[in-house]
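As structure tokens, the structure follows; a few thoughts come after it.
Complex shown without one protein chain; remaining protein chains in place.
Up next, chain A:
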Amino acid sequence: MSDTTAAPRVAFISTLSPTAQTLTVASLSLAVLCLAILVFFTRRTSRSTGNLLLLVGPPDAGKTAILSTLAYNQTLPTHTSLQSNASAVAFSLTKKPSTVVDIPGHPRIRDQVNEYLADAKAIAFVVDASTVSRNGPVVAEHLHIILNALTSLPPSQALPALLILAHKSDLLKSGSAASATSESLAITRVKTILERELEKRRVSQSGGVGVEGLGEEGERTEMGGLECTGEKGMFSFDAWEGGEVTFLGTSVKVGRITTDEKAEADGLQALREWMEENA
């Protein structure tokens, strides 16, 4: 009698326990799989970011045109951007493609740059070389914001390289000095004007008493980022404490389509080469 009752019980347990076991194993493996996928994705995203090239600068400088030239190999007509664009661009055949982000330059939405700054590998500040002499103060204000953002990055993060593009260099008339190319002319002009305007901003801030910001006390309100080594602290890009600044002259022509393997005629060659070396 007892045998007959015991046998079914054993059978019952033996049928039950494998199901419980498989359930546990299955749930465990599922959890591990989820974790693995999660880890994989976070690592992947963290790796894929960190190689951004940010295009910043005042409106109408030609940021979107540069982006379209890099991404589609053709310069499309553009107007003022309402939102940022991000495209993957391969600068060299050997390395992973980097992502070029074009951030609108309108003062009301240019703060979007802060979202991308943490993952930036390089920042290209695009200046319209043909109009910079007219709206120097506005350009300098924008550059000041970028410089300030760069210097106030946490020290743990690698500093993005700063690149200043003297864009639309083809629009400059290279006057009497025929020896100087329009690119180098554009670079000198942009550099001189920006240094002069930034020096003005530095002088006006040093020794001035700012107005406190509204809200929490002790928050940093005044903009820094213009500190320079050297005598008297005069601002110059060579002596800027935030790191090295590279100047490049570039240009694009709207409507031109680059046929592949003939990028020589492209006005962005300098930028491509720089990106190939540094990114």
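Structural remarks
Methods note: a contact is a pair of C-beta atoms (placed from the backbone, for glycine too) under 8 Å apart; a residue touches a chain by one contact, two chains touch by 3 or more; residues count from 1.
Convention: contacts and distances are computed from a predicted model.
Remark: of the listed names "AP-3 complex subunit sigma isoform X2", "Exosome non-catalytic core subunit rrp40", "SRP54-type protein" or "Glycosylphosphatidylinositol anchor biosynthesis protein 11", the one matching the undisplayed chain in UniProt is "SRP54-type protein".
Taking the complete complex into account, A:203 is the one of A:159, A:203 or A:245 that touches the chain left out.
Residues of chain A that touch the chain left out of the display are 44-45, 48-49, 52, 59-60, 64, 68, 71-74, 76-90, 96-97, 99, 101-102, 104, 106-109, 111, 137-138, 141, 200-201, 203-205, 207-215, 221, 254, 257, 259-260.
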